[in-house]
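Have a look at this one.
Partial complex: the chains shown occupy the same locations as in the complete assembly.
Residue numbering begins at 1 within each chain, and the chains themselves are lettered A and B in the order written.
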Amino acid sequence: MRHLIDFGDLTRQEWDELYARASSIMDDPSRYIDACRGRVMASLFYEPSTRTNFSFQTAMLRLGGTVFGFADPNSSSVAKGETLKDTVKMVSGYADVVVMRTPWEGAAKAASLYSHVPVVNAGDGGHMHPTQTTADLTTITRLLGKVDGLSVGLCGDLKNGRTVHSLVKALAKFEDIRFFLISPRELAIPDYMRTFMLEKDMRFTEVTGLEAVIPQLDVLYMTRIQRERFVDPLEYERNKGIYILTRRKLERAKERMLVMHPLPRVDEITVDVDDDPRAAYFEQARYGMFARMSLLADLANQPRLDRTETVEIGTRPVCRNPRCITQTEHYLPPLVKKNGGVDCCAFCDGALS
Amino acid sequence: MRHLIDFGDLTRQEWDELYARASSIMDDPSRYIDACRGRVMASLFYEPSTRTNFSFQTAMLRLGGTVFGFADPNSSSVAKGETLKDTVKMVSGYADVVVMRTPWEGAAKAASLYSHVPVVNAGDGGHMHPTQTTADLTTITRLLGKVDGLSVGLCGDLKNGRTVHSLVKALAKFEDIRFFLISPRELAIPDYMRTFMLEKDMRFTEVTGLEAVIPQLDVLYMTRIQRERFVDPLEYERNKGIYILTRRKLERAKERMLVMHPLPRVDEITVDVDDDPRAAYFEQARYGMFARMSLLADLANQPRLDRTETVEIGTRPVCRNPRCITQTEHYLPPLVKKNGGVDCCAFCDGALS
C-alpha cells in the first residue's frame, strides 16, 4: 500500500498486518518511540476536525516524528491561491507523508496522483474516512479478540452516516458478521448499501427500536441523529428518545458488549453510561491513535519518488457530482472505474451516467 | 502533586523541590534535553494568551517533549460542540499532560476530575494562574537568592489584578514578608485579601504614591492600570503618572532591587528603564519558561490512569457565580469546600450563600 484513500484499498492481509503492528504498539509503545525519527508529516485540514487532527498529530509525535500544516479553513485559504496539484507538489517536497482532510470528494485521490510521498485520506467530504474505520476495527479486535462472527448493531442515522457505511463495507472483509440496523424508517440504510450486503452474503435485520435487539449484540455502534435530517421536525421529537442509549437500556445487554461512537456525541448517549464498563467510545478514540501510529510507521518511512508519473491533463469534468474535486480542478485526468459493473468517477465514486 | 490547579495546592516543600529542579535546569539545560522524550503535551487555549502559550510550548520542547493543541478561540470553537468532559476524555487519551487556558472559572479543576493525565491550569478566567506565580517566585529566588524576609512593593491596580492576589497568597508560604501596597484608593486591594494577610500575620502598608516608598523595596512588582477601571476618566488622567515607573524614580531605589511585571506592559514602565540592571521583567518571562520546564518534567512523566474515578453526576449548578464553569457544564458534581470557614464552590471558590 502506497496511499490510504479508501479502506477498500487494503486487502485482508494488509489489514491484519496493520492491526498486528497497532497491537504491538499498544503492548509496548516504547519500542516505537523512534519509528518515525527524522520523518515529517504534513497535516492539511481544509476543514476543521479537531479530533481527527489531534489523533494524527499525536500518532506521528509518539513515533518520534514531527508535524507541520494547517488546522482550519482560514489558514488554508492561504493555499487556495493555487491549484491542489501545486499545493501537493510543494508540500510533498517538504514532507514524508501527507494527511489531508477536505470538504471535496475525491481530493485525496487527486492529491495522490501528484504527490512525491504517500497520501492519507483523513476524510474527503461525505465520501471516505478510512482511518475512522481502522480505529473502529482496532477497538473491536483489541477488546473482543476478534471481528469474525460478531453481531453488530448500528443505531441512529443510517442513511447519511459515512462512518456507518464505511464500517459495513470494511466488515465485508470478515467472516460471519450479523448486522442489526436500528433506525427510523426515514433514515434507513440506503438501497445501494442493502445491495452491497446482499452481494456479499452479509446477514442483516432492519428494526426501528433499540431495546428489543440490544440483548443480541456484541457491538452497539451509536451515531447521531440530526434534527435537520427529518422532513417533519415533530417526527424527530417523537422519535429521538428511542435512539438515546441510557444506563437503563443497557441493563439487558450482554456483559461484554461494546458501546461505540465515532464522537463527538451530543445527547445520543447519556452521561451515566460513561462509567459502565461496556462504554468503549473514549477508548475508541485512543485506539484510533494507535491505529494511525501503525499506519504512519509504514507510510512515513516509504521512499520518496523524485519524479512522479506523468498524468494525462484533463480539460473539463466528466463527473456530475457537484461536490467532486474534478468540478474545480479541471486539469485532473478523466479517470473512470467500475463499481459493481457501473462506470463511476475514479475520484468521488459517483456514477457517471 | 497530580494536577496544578491553584498555587495553594503546593506545600512549601513541594515548592522548594520545584524551584530546586528549575534551578538545576537553568544551571545545565543540557541535562534535561530528554527529560520528556516521548511525552506529548496538549495545549488547549480556549482564549488567546500568546505569552503563556509560548512559554509552556517552549518549556515542553526544551525537555525533548512535543506539543499539540489549539491557540485561539476560533480553533477551539471546533471543540465546543461537545462537553468539557468529553473533550478532556479525548485529549487525555492522546496526551501525557494537559495545559488549559479558559475564560471560565474553575474549568481546570473540572477537567482534572475526568482526565487520565495531569492537568495544569494556565489561567481560568479571573480565578487562578498558578504558573505565573511560579514564574514570579522563581525570578525572585534566582536573582535575590531567597524570598524570606523581603520587602515587596505591589504597584498599580491591586483591586482587579489576579496576578497580584496570587502572589500575595503564595508569599504566605514564606517567612517575614513585608508588603507595600501602592495604588489609587479606587483600586486598593480588596477586603478579603486584607483579611487574608491579617490572618497570616503578614505585614503590609497601603500607600497611594510610589516615590516615597521605593527606597525600602527589594522587589517592585508593577501592574497595569486600565482606564476602564476608573469610574471617573479624569481621575485616571490625574493619577496615572504617579504609577508609571521611570528611570528618574528608580534613582532612589536599592541597587539590587528587582523591577518585575507580568507583561505585556503598555506604558506603566518607560522604555528607558529597560537598560537599567534592576529591570527584571524580560528575564522574568524567561524564568517562567524554566519554572514550567520544572513542572512539566514532573507532571508529564506521571503514570496514566486507564480508569478515572467515578464522579457524581450533577444536574444544576449550586454556585451562583455567572462565570463559573458549573453554569454551563451541568453534569459537574455539586462540590463544596471551606475557605476560611465559609462554604465555597470547589471549582471557582465563589462563596455559596
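Note that in this section contacts are C-beta pairs under 8 Å (C-beta built on N, C-alpha and C of every residue); 3 or more make two chains touch, one makes a residue touch a chain.
Keep in mind it's a predicted model, so treat the numbers as computed, not measured.
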In total, how many copies belong to the whole complex of which 2 are placed? 3
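The rule is short, and it goes like this: only the chains that are shown with their structure count from here on.
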Averaged over CA atoms, how far is the centre of subunit A from the centre of subunit B? Could you give it in whole Å? 41
Provide the residue numbers of subunit A that touch subunit B in the complex, in ascending order. 29-30, 33, 48-51, 54-55, 57-58, 61-62, 64, 66-67, 71-72, 74, 263-266, 271-272, 274-275, 282-283, 285-286, 289
Residues of subunit B defined as touching subunit A within the complex: 37-38, 40, 42, 66, 68-70, 74-75, 78-79, 81-82, 85-86, 89-91, 93-95, 310, 313, 331
